[in-house]
Structure formats: C-alpha cells, structure tokens
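Every protein chain of the complex appears in place save one, which is left out.
The first chain written gets the first letter, and so on, giving A, B and C; residue counts start at 1 in each chain.
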C-alpha cells in the first residue's frame, strides 16, 4: 500500500501498464520532458523514452487520429488531451472514427484507444479550462465513459480501461487531483468498468454522482444526516454504459432521486439519469426527480463557485424531495 | 400563396432574405453552381453571384470559423454544412467560438451565424449521412437549435433565425425535404423562435417531437385514435431554448408523456424532455415517461427502418402509458 | 511531373522502363478491367434500385500502380476510389459484390454505403465517409510499424478536396515530425464534387504543400500506371530506409460523376471530360501491353467478356441473398453487448420479421 492522490494514482497506473506491456504508448502535448501540465506523466519520458512518450504538435484531432492509427496496428495508445475543453477539435476523430471503427468494419478493425483528460471546474480556469462534456460522449455509441472520484478507483479504472478492447474516454477530476490521499495497492489491480459503487448507504434519498461532484454530494449527505435524512450515494464511476442494477436497487428502496453533475443542466447527463428513472421506476417515486447541475451558461470565471453545485444547493434539494 | 415542399421553402427564405438585405451571405461546399447537393441553394449563385454565394474549400471548421469572422464584422453569414454528420470537424468553432463569443466578450462581440444543415435518417445514408446530433447542441449555452417539420415553418423559422441576433443551428429534416407540399405565403413572414406548436389536440397522451419524427408521431396518433386514444402532439420547432409553457399545459392535462426522437436514446434530447417533466410535474404523471428513440448503435444502413422509430413502435408506447 | 508511358503506350523519352514480370503487368491490367466493369454494372444496379449507392473509380485506375509497389504486409488506407488496390491485394471479387448488395455475406455486415469497405486480412483499412480522417490515422499506423520495427509502410489515398481537411494538415505534420514510413498519395482528380481545384487551393501545385511540412514531394502522372508504380517504389524504399514519408501528387481525372447521386453536367464542361478520356489509364496501359506483345486485341476482348459474365453471375448470386440478421444491428458496438443493447435488441425483434 502507498498513500496516493488521484494524479499520482494515474501516473502509477500508466507506469505499471507501460512496464507490463511495451505496446502501451502515451502521447500528447507537453507530456514528455514537462511531465504534463498537471504532472500526470512526470518521469515517464525519462523512464520509457521518446518513442513511447510522444510530445506531439499542437493538434488534438492529430493526437486522436494518430492514436487511432496506432491502435489499429495493435498499439495500446493512451493519448492525453491537456484540458478536456480542448477535445473539441478532435470531435470528428472521436465520434466518426474512434467510436465507429469496430461497428463500421463489421468487427474487423478495432481501436481501443484510452483518451485521458482532466475535466471540470473549481480551479479558476474560466470558460476553457473548466468544462465537463461527458453527456456528449455518453450520446455516442461505441465509446465508454469513465470518471473516477478517488485514487483507488482512478488507478484501478485506468488499468481496466487500458486493458479493455473498447475505446474509453477517461475523464479525470482535476479539481480533486491533489485534494486528498488514500491507501492504494502498489500492485496491479483493476476496478471493473460499468460497475457503480455505493459510497454511502442510506434509505431515504438516492444521490447519484461521479467525479469531483461525488464529494460535493457526500458533503451534502453529511449535512442531511445531521437533519436526520439518510441519503444513499451512488458513485457511477462508469457513466456509459452505466450500471443499471445498482441504480435500480437504490431507487426502488428510497423512492427519491437526485443527480448531481457540474455541466450545464440542459441535456446534461443528469437528464439521462432522470429519464431512466422516470421510464423504468416512476411508480416507486415519492417526489420529483431532481437534477442539481451547472447553470446553462458558459463556464464563468470569478463567479465559478456560484455556478457549480455546492453542498448547500444539494442539501436544499434533499430537503425538498424528502419533505415532498 | 405557393405550393412548396420543405427544401423549396428553405430556398425561398434564403432568396427573400438575400433580396432584403445585401449583407446576407451564404457559404458552403457545392452550394454555388451545383446549387447544393440537395438543391437548397439552386439558382442563388446565378442570382447573387460568387461574392454572396461562396463555394468553399472542403473544411467545415473553416466554413464556420470564416462565417464567425464575417459575422463579427456585421455580415449575416448563413453557412450550409452538407450533411450534419460532417459538422463534427467544426465542433470547436461552434462550441468554443460561435456559442461563447457574446458571453466571453461581455456582450461586445456577437456572431449570429445561422448554420443550416440537413439531418436525420431514412434516406439510406448509413452511418455518416443520417445522424441527428441535436442534443449535443442543446447542451451548449449560447446556441439556439431549430428543427422545422413542414414547409410553412421551414420558411418562417429560417427567416426568424436569419433575423435573430443569436447564433442558430437550423436542422433540416432531409427525409421529408420533398415528402409533401403545402401552401406557403409568398411574402415574407416569420414563425417565432422558442415557440412550439400543438399539431394535434388531444386529452389522453402528450406526444412531443420535432422534425421528421413529427410525422411518425402524427401517424402514431392517428393509429391511436382508431383505438380510441386521443393524443395531443407537440411540435417543438425550437428545441433549445424550448417552449416550456406549451409543454406544461399539455402535460398537466394528459398526465402521460412520450417523446419521439431519432438519435440514439442515451443522453438524447428525449432525456431532457423526460427530465423536465419528472422534475416539474411528476405529480401529474399517471404513467412512466417514455422515450421512443433510435437505438444506441451507430446509424445502420440496410437495417435503418428497424433502427428508426416507426408509428407502430410509438403506438405500442401510447398503449402502454394509456393502459398503465 | 513524372511520367513513363506516352499516350500511345510507348516509353517517354529519357525515362527508364521499370522491369516488371509480364504476368504481373497482365495481372494489373486484369484488375483494371474488373473495376471498370464493376462501375458499369454498379451504376446500372443503382439506377434499377437494386443497390443503394455507387461510387466510381473510372479514370483513376492508375492507383493500382501505387498498390503494386507495396508488399502484402504493408497497409493501405483507401479514400473510396481504390477498389483496384483491394483486388490487387487479394480481395475476392465476390466480396465486393456481396458488399454492394449489403447482404448477409457482406463482410461489412450491410452497414456501409456500397463502396466503403475494408478488409483486415489484406491490411486494407475500412474507410470513413468524413473526408480526410484516414490521413492522420495512416501516419499513426506507420508510426506503430516503425515502433515495432516491422519495416512495414503505409500508403494512404485521398483526393484534392481532402487536402483542405484538418486531418490532412495534422497527418502531414505528424508524419513529418515523427518521420513515419507513410506514402501520402493525393489522387488529384481536379474536382471535389463540384468544386474545381483552383477554388480548393490557391497553391500553384498541390505537391507544393509538402514543402511546408518538410516532406519530400513528387508529382506524377496519375493515369500512367508505370510512373505511379515507379514513384511509389522509390517512396517505399525511402520509407523502409527510415527516411520518412513521401507526398505523391497524382494528376488524374474523375471521368464519371462523383457518385450515383451526382450530376456533373451542372458544373463542368463535357469537353473537359473528353479531353481527359484521351488519357484514360486503361487504354494507355493496354497499348503498352500490346506493344510489348503481352496482350493481343483478342485476348483483351476475351478478358472484358469474361469479367462481364463473371460479375453478372456474382451479381445474380449476391442479389438472392437475404439481408443481415437483425442481431447485426447491435453487435460490434462494443466487444460484448451491454445491458441496454440487449434490451434494445429484444425490443426491435418484436417489430422485425427477420
């Protein structure tokens, strides 16, 4: 066991997988000598050399397209997009190519690239260093979308993603990259994709979240428990395809559901969660199905903490559905 | 009055707006001499010349970025993306630039570009000539998303879009471009953005749709009425920001809601509709809130009619919620 | 511009005739005949409503020369007019026909517009439809081969229109910076649907684009299969020697419409087409073969007849096959079927009578 924060857990996972399999190659902007702008690849350039740790030209569609091409040839390419806000130039390579290669070729060509990228707000990053576009990827058949919320999962999920034969968008909650440390096994282990965790058991209200918002959600659950409301918290971990059984069990038990996400509310991933509940288990519902989310504006700068869900906002929703 | 199909109504709207305002410029691939691959710009090159009808190089981010730049200077740029499946290379220009310019500049710089693009399946177009990515744009504050379902609205909404001071994604249902004709005023008129239409009044079940799927929905409503189920059909017309009042009134009346959309179900726009209802009016609901949608696979080719919502599939959902 | 064959099939002055075994030359020609025949049949089937779509290769058969310079372990990324390269690499003719009909024997499982196919076992990559995406992928694949020290090269085809695409820019740049063993082959057929070359770029020559990336560039007569072979052979050698990518601009012409949906009379002059018909790569190569004594007019006629009949037969067989099963709508999205696709499969089965 070692004590690691999230960003170090990710670095460990990369290093161990690169040790294990010489066909794992990482690439991206400033990931080499510089070790990544968040230092997630620190030391890997020195250890594995420029042939396996590629500092690329400044072009995200290039990075993903190049990775797709490598992976078709049997390389496990793990590109980093410096901030997920800069993934949009690569959208065509992701939606049209990465997601559809297996399908369009009748299963002949596969490109199980793992795209790592820091996402989310709370770091004074403004419009272009704060966004959380998971719902766009969750609307894209062929992709898997993974969002860890703690160091243990970060390492175990990244290793699973790297060993998966499907492409994965691996979104890293940069706001909590260094927020806390946890015991993490030094050895190699996996946390299965498509399986959620019950981070807190409870019987009154189901709170569903992932990534950085999981911690806001947990804080809200703590506040609620002081008021005698017993919340269950689900950490989705993989948001697409998601773990429907864990949600079902919890929702049927509590009859009250709140999702907590940080992207703009409209057509965000909270909508999918609400819709799933409303079409499958509405008869269990004892209150409206609530989304606590970012507001429908571009991500702000000085007002970011007014923008993002806070424990207080989540708590108000908990009270609302509890007392409904 | 003239009898027009949708694609001709669009051409008329473009021509009339270009007649009215010499600062309206259209651009895109093959829109000049060729008149557009769907002929939506036929004749405009001859009439307005190559300075106002620009055949561009093959680069969608170029088309949109160039349009953004023109519009900052006061030109009303109306680019065409040949198929909306090819809009993804332009995603960065749309999400990072077009949608955010007004906001990021504190209201100083505006770029009210209208992006026209044929969307949707049912024309044997396979993966890359069939998609319906409206939910991605509806998750993008700053954009308006408009989807007409008939010639009258197509003309009136496009004129509204062109006169709007906000950027608009104008999605054209190519499956029904030429499916039917309707009386359309020759004069200039507008259909307001952000206002839905009740295409059919009813009291038992609310069906919400737009674009090509509106017609599948109407067919389903006809089938249902033969069984004595009285459906109300809402044509959203503008899906973002949407007309909440029209939905509210209908939903409260019927207590049963089904959305019909053709994109993959997960995180599609139907999810937003379900979520809105489930968080605002769940106490009125007498049945699960149902999404009839495309399946969560890349758009198929020979099996496309199995993939897309049909009146039969919608009818089954109507029966289900009615008898719930 | 590199050129070896004159229009009359003789060898151009001051050029060397490449040494290629006769049976290989004949084989190239045979494939030219096959794909030209496929075009005639394909458009007819489309007009009859028997297949959904047709893409033409007519006029661009010179690309077979590029493919001929590659080894069987090398990779090819086609644009969509390179059926000849696939056949040369060993794709069975009937596979193309089943694919045209998108039937149950289509190895693409009936999922693609006819003409957009790939085959893993001949390293012929499944193409997209968004223009240009394959260019940077090809650079990545070549990097992978270089990393693994396999010595394989990757040839990627694309049009003149595609040089405007984002992925051309990143592909050329990544290829150059990482010195990948890639042949970037631009089949400059002068048109991108209705957009002529001079509205696509203001560069004097497309090959000049190589300079800005620090890539070795060469312009070649794309309707001259021998010149195509020769420049590709040199580029393959450079690539295998670790000298990095080569950009090849092949001057050619699309003699047919863009696809079955296109009407070129709206935007280009017949005289232009006629002009280029005189440079038909098949006619020119045939003249060479006849001059060389490898082919007679009779043998030639026999060959055309043979493939006409064979392809008719294959069409007959393929057209009788059923569609792919409804299950094929859901497999290959992921390696295994997630719960929601299982649910959706059950649902769709209720409505489908397959």
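A few notes on this one:
We take it that a residue touches a chain if its C-beta (ideal position, glycine included) is under 8 Å from a C-beta of that chain, and two chains touch if they have at least 3 such contacts.
The structure displayed is predicted, hence computed values, not measured ones.
In the complete assembly, the contact with the undisplayed chain comes from A:295, out of A:189, A:281, A:295 or A:324. One of B:65, B:148, B:202 or B:288 touches the chain omitted from the figure, and that residue is B:65. Although one chain is not drawn, the whole complex shows that of A:62, A:167, A:202 or A:241 it is A:62 that touches it. Which of C:177, C:218 or C:273 touches the hidden chain is settled by the complete complex: it is C:177. Taking the complete complex into account, residues 23, 25, 51-52, 54, 56-57, 59, 61-62, 65-75, 77, 89, 92-93, 96-97, 100-110, 141-142, 144, 164-166, 194, 241, 244 of subunit B touch the chain not shown. In the full complex, the hidden chain is touched by subunit A at residues 29-30, 32-35, 37, 55-59, 61-62, 85-86, 88-89, 124-129, 265-266, 295-298, 300-303, 306-307, 310, 312-313. What subunit C contributes to its contact with the hidden chain is residues 164, 166, 168-170, 173, 176-177, 179, 199-204, 208-215, 244.
In this section, only the chains that are shown with their structure count from here on.
Taking A-C and B-C together, the pair of chains sharing more C-beta contacts is A-C. When every chain is reduced to the mean of its CA atoms, the largest separation from subunit B belongs to C. Between subunit A and subunit B, the centres computed from C-alpha atoms are 30 Å apart.
Between subunit A and subunit C the centroid-to-centroid distance comes to 40 Å (mean Cα coordinates, whole Å).
Computed centre separation for the pair subunit B/subunit C is 36 angstrom, with centres defined by C-alpha atoms. Each of residues 61, 85, 88-89, 127-128, 266, 296-298 in subunit B touches at least two other chains. Residues of subunit C in contact with at least two other chains: 111-112, 116, 128-130, 166, 333, 340.
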